[in-house]
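For this view, one protein chain was removed and the others were kept in their places.
To keep things simple, chains are lettered A and B as they appear, and every chain counts its residues starting from 1.
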Amino acid sequence: MNKMRPIAVLAAGVVAAATLAACGGGDDSGDTGSGPGFNAGVKEQVNKSDKKGGTLKFGHSDDWDSPDPGNTYYAFSQNFSRLYGRGLTTFAPAAGDASLKVVPDLATDLGQASDGGKTWTYKLRTGVKYDDGTTVTSKDVKYAVERSNYSAELQNGPKYFKAYLVDNKPAYPGPYKDKGDEGLKSIETPDDQTIIFHLNTAFQEFDYLVAMSQTMPVPKAKDTGLKYETTIASTGPYKVDSYARGKSMSLSRNPHWNQSTDPLRKALPDKIEVQLKQNGDDIDQRLLAGSLDVDMAGVGVQSGTQPKVLADDQKPYVDNPVQGFLRFMSLNVNVKPLDNVHCRMAVQYATDKVAAQTAYGGPLAGGDVATTVLPPTVAGYTKFDLYPQKQAEGGGLDQATLAKAKQELQACGQPNGFTTKLSARSDRPKEVAMAQAIQQSLAKVGIRTDIVQYPAGDYFTKYVGVPKYVHDNGIGMMIMAWAADWPTGYGFLSQIIDGDAIKPSGGNNLAELDDPKINKALDDAIANPDEAARLKTYGEIDKMVMQSAAEVPLVYAKALMYRPKRVTNVGITYSYGGMYDYLNMGVE
Amino acid sequence: MFAYIVRRLIGAVLMLLLVSLVTFGIFFWLPKLAGQTTDQIAAGYVGKAPTKEAIQDTKERLGLDDPVLVQYGNYVKGIAVGRDFEAGPVTDHCPAPCLGYSFRSSQPVLETLVDRAPATASLAAGAAVIWLTGGITVGVISALRRGSLWDRATMVIALSGVSLPIYFTGMVSLQLFSYSVEIFPGGGQYTAITADPVKWFQALVLPWVTLAFLYAAMYARLTRAGMLETMNEDYIRTARAKGLPERTVVTKHALRASLTPIMTVFGLDLGLLLGGAVLTESTFGIPGLGRLAIDSIRSGDLPMVLGVTLLTSASIVIINLIVDLLYAVVDPRVRLG
Partner (left out) sequence: MAAPIEVSGSDTEAQPESVLAGVDRKKIQGRSLGQIAWLRLRRDKVALTGALVVLLLILLAIFGPYFVQDPLKYNQNLIDPTYNRPKSGFWHSGISSEHWLGVEPGTGRDMLARIVHGARISLLVSFLATLMSVIIGTTMGIIAGFFGGWVDYVISRAMDAFLAFPLLLFAIALVGVVADDAFGLSGNNLRVSVLVIVIGFFNWPYIGRIIRGQTLSLREREFVDAARSMGARNSYVLFKEILPNLVAPILVYSTLLIPTNILFEAALSFLGVGVNPPTPSWGGMLTLAVPIYSSDPMYMIIPGMAIFITVLAFNLFGDGLRDALDPRSR
C-alpha cells in the first residue's frame, strides 16, 4: 500500500460547524472502556497537557521526499516541518473545524491585500532567531521562496509561487544561476521585517499559499541546495540534530527559540525522534504496546491491525477521520460514446459505489460513499446527490437504480450498452480491486469494460495524463485519487476540472473537462474577496461538474488512526488531510 | 601464485565493467528500445509538477541527454578519478572511487552503501554460521547412517527446506514467534551492533534462522552427496585399512575432500547474500543492501542500483577468488596455475 500522498494543506477559516459534524465521522456507539472514546480526537485535542519533557517518538514506513522545507510535497512533511521551521502563516494547532483556521506564524498578522488581491504584504515578528543565534529577516523568506520555486535542483515541492508571482523579464533563472542581488523582482523586502508579493492575477487565498513550508526562511549563506536537508537552519522550537536518509531523524530544543515570539507552539517534549523505513505492522504493534507515539505518515493502521484496534479495550483510543481526499473515476468527454452526457449519466447510476467502497477497505478503512467532487473537509463543500443509488437486498444496486441507468443508455443511443476501457494503477492492488468491482457492476446494464493497468509512477506522465494516449487507446474511464494542496474549493478543483489543467502530459484533468462556464466560475471565485460568496461558488461549481457527469465520485477516504495513551494534545487536523496535528504533541 | 591473483583480479575488473554496462543498458537502452523518449525518462525523475522546464532542467542535471555510452564513460571516469556534483549553490567533490549520487535523494552512493552494508553483513554472517554448522553436521550424519530413518527424514526435511519461499517462512515465523508469542521483536527492529549488541542479536535471531534453514537444507544435501562419493574412494579404504580410527577417517579424510564442492557453492551464496538478501530483508524489514536495491529499482534510482549490483558482483568475484585460493589449502591435489 502506498503510504505517501500529496499534501492536502490548508482549509478555510470559516466552515459551518454542521458540515464538519457530518464529516467528522463515524458513530460513537463503540464507546466502552476507559479511554477518551472512539473518535474523540476528531472533535478536539484529547489528553490536554502543558507538561514539558520526555521524548516523542515517531515512526514511518517510508521516508521524506526531503525534509528540506523548500523541497517537499507530502502532507506529513508539511505538518512535521513546523516543529523546526516557521512559515509566514500556518494552521491553528487544534482539532476538528478549529484546525482549518489560518493563523499568522512568522508574520504578525495575516496578509494585507491591496490592488484587488494582486499584492500581499506581510510583517515579520521581531526577535525570531535561527538555531545559531542569527536573526531572521524578510530577505530569508524571499530567498526561501526563490530557491524552492525557481531552482532546477529543488524539484520535489509544488510550484504555486512560480505560477502566481509576476516573473522577471527575462525569466528569473533561480537564485543558484542568477548571481545578482536583486533576485525575483515581484517579491519586495523594503525592510528586514516587511515582505511584499506581487501576483500576476487576483488571488484571494494567498494566506493559504504562504502557509506552505516553502516560506520557512532559509539564510542564503547557509543554503547548500540539495544538501540543505542535512543542514537545515531551524526557526522553530526544535533544531535538527541529525537526519540519516532511510534511517532516522532526531531533534532537540532550539536554544534560540523564544516562546514570547511564538503564541502557537507549546514545545513540550525535550527530544523528538523519528525512525524511518519501519515495517508497517511493526509500527502498529509498537503503537499498541506504547513504545512508539505516532505513525508519522498519518494514513492509518494496517488492515491486519484493524481487528486489534477495534477491540473493545482499544477502540476508545482510535479515531476514524475523513482524510480530505477523494477516490473517483473520470469519464473522458472526448472518448466515444462517453462524449454523450447521457452515456456518462448511465455510468453514474450503474457504478455500484458500495461495492467499490468494500473493495477499497470498507467504511472504516476505505471511506464513506461519495456523491460530490469536493470532500466534506474542504471549505465550500455542499452536500448533494444528483444520481441517487439504492442497494438491493443482499448486495448490488436495486432494480430502480439499474432502470435509471438503462434509461440513460437509451437516451444516449446505446440501449444495449457499450464497450470501453477502464484504467487503474497496477501497483495499487486495492485500486485494481475497485476497478473490478466497478467493471462487474457496469456489466449489469451492458456496459462492458476492459481493465487496463499502468504503474503509478508513470500513470499521469505517460498514460492517462496524456490526452493523445487516452484518445488513441480509447480509455473512457480512469480511476484516480485527489487531495487538494489547500482544501478550499479552488485548491481542490482547479487542478482537476479546470480546462487549463489539461496538459499534453502529466495533467490531472483526466476527464478533459473544459467547460467555459466552469472555468469562468473558478476564475471569478478566486478573485472574489468575499469569503462566504467564494465558498458558495465552490459548491455551485461542484454541482456543475456533477451535472456534466464527467466525474464519478467513489469514496471520501477515511483511515483508522491510533493514539497511544501517553501522548498529550493529540487531535486530528483537517488542514493536513486528517492526520494528527504534530505541533503541540507531548508525552506524559 | 602472485601472477594468478593478479590475473584473477584483472578478470574481476573486466567482470565488474561488464556488470555495470549491462545495468546501464537495462535502464537506458531498454526503455528506448521499448519506445520511450529521453523526455519521458527524465519525467520520471521530476517531482510532482513535470513541466517542460522542469524536465529540461532534470535532463541537464542528470546528464540524460548524453548518449548512453558517454554517460557510462562519465560513470567509469568518476570511479577512477572522482567527480564534481552540483548541489545548487555549492559544489560537492566526490573523490575516487566515486559511485555517483542518487537520482532521487542526491545522497552519495558510496556513503549509502557503506551505511547499509553492516546490516546485510550481520544477516549474512550469522546465517552462514548457522547453516554451515547445521547443514554439514546433518549431512555427515546422514551419509554415515545412509538409508536409516534419520537419513530419510532429514533428507525429506532438507528438500522441504529448499522448497519453501523464504518470505513465507519469514511471515510464518514472525506471526508465531513475535506476534502470537512475543519471544522475538517483530520486523523492522534492526539495531546496529555498535549501538546495542543485545538488541542487534535479538532482532536478527529470526531472520538468521529463517535464512539459514533454507541454506542448511541445501548444504546438508550437498554434504551428504559429497560424503557418500568420497567414502567410496580408494584412499578412504586405504585409510581404514591402515587402521585409523573411524572418526579420523571421516573428519580428516572424507569430510575434507567433500568440502571442496561445498566451498564453491558457499562462495557464490555468500557473495550473493552480501549484496543483499532481498527477500529476507524485505520480509523482516532489515535496512540492508537488498532493501536499498529494491527501493532503488522501484524508484528508478539508477546510480544506487548500479552501486548495489557492482558491490554484489564484486563480493561474489572476490569471495570466489578467496575460495579458489583456499582450495589449494584444503585439497592438496589442487594447484593454482
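Just so we're on the same page, contacts are C-beta pairs under 8 Å (C-beta built on N, C-alpha and C of every residue); 3 or more make two chains touch, one makes a residue touch a chain.
Source: prediction; values computed, not measured.
Novice: Given the contact definition stated above, which residue among A:Gly280, A:Gly298 or A:Gly417 touches the chain not shown here?
Specialist: A:Gly280
Novice: Can you say which of A:Arg327, A:Lys430 or A:Arg534 touches the chain missing from this structure?
Specialist: Of the listed residues, the one touching the omitted chain is A:Lys430.
Novice: Could I get the residues of chain A that touch the absent chain, sorted low to high?
Specialist: With respect to the unshown chain, the touching residues of chain A are 1, 280-281, 302-308, 310, 355, 357-366, 394-395, 426-427, 429-430, 432-433, 436-437, 440, 451-455, 458, 462-463.
Novice: For review purposes, identify every residue of chain B that touches the missing chain, sorted by number.
Specialist: 11, 15, 18-19, 22-23, 26-27, 30-31, 33-35, 152, 156, 159-160, 162-165, 167-168, 171-172, 175, 179, 225, 228-229, 268, 271-272, 275-276, 278-279, 282, 293-294, 297-298, 305, 308-309, 312-313, 316-317, 320
One rule holds in what follows: only the chains that are shown with their structure count from here on.
Novice: Using mean CA coordinates as chain centres, what's the chain A-chain B distance in Å?
Specialist: Averaging C-alpha atoms per chain gives centres 40 Å apart.
Novice: Considering only the defined contacts, which chain A positions touch chain B in the complex?
Specialist: It is residues 6, 65-66, 73, 147, 151-159, 175-176, 220, 223-228, 244-247, 277-279, 281-283, 285, 457-458, 461-462, 505-506 of chain A that touch chain B.
Novice: For chain B, which residues are in contact with chain A within the complex?
Specialist: 36, 40, 43-51, 54, 57-58, 60-61, 86-90, 92, 105-107, 112, 115, 179, 186-189, 284-285, 287, 291-292, 295, 299-300
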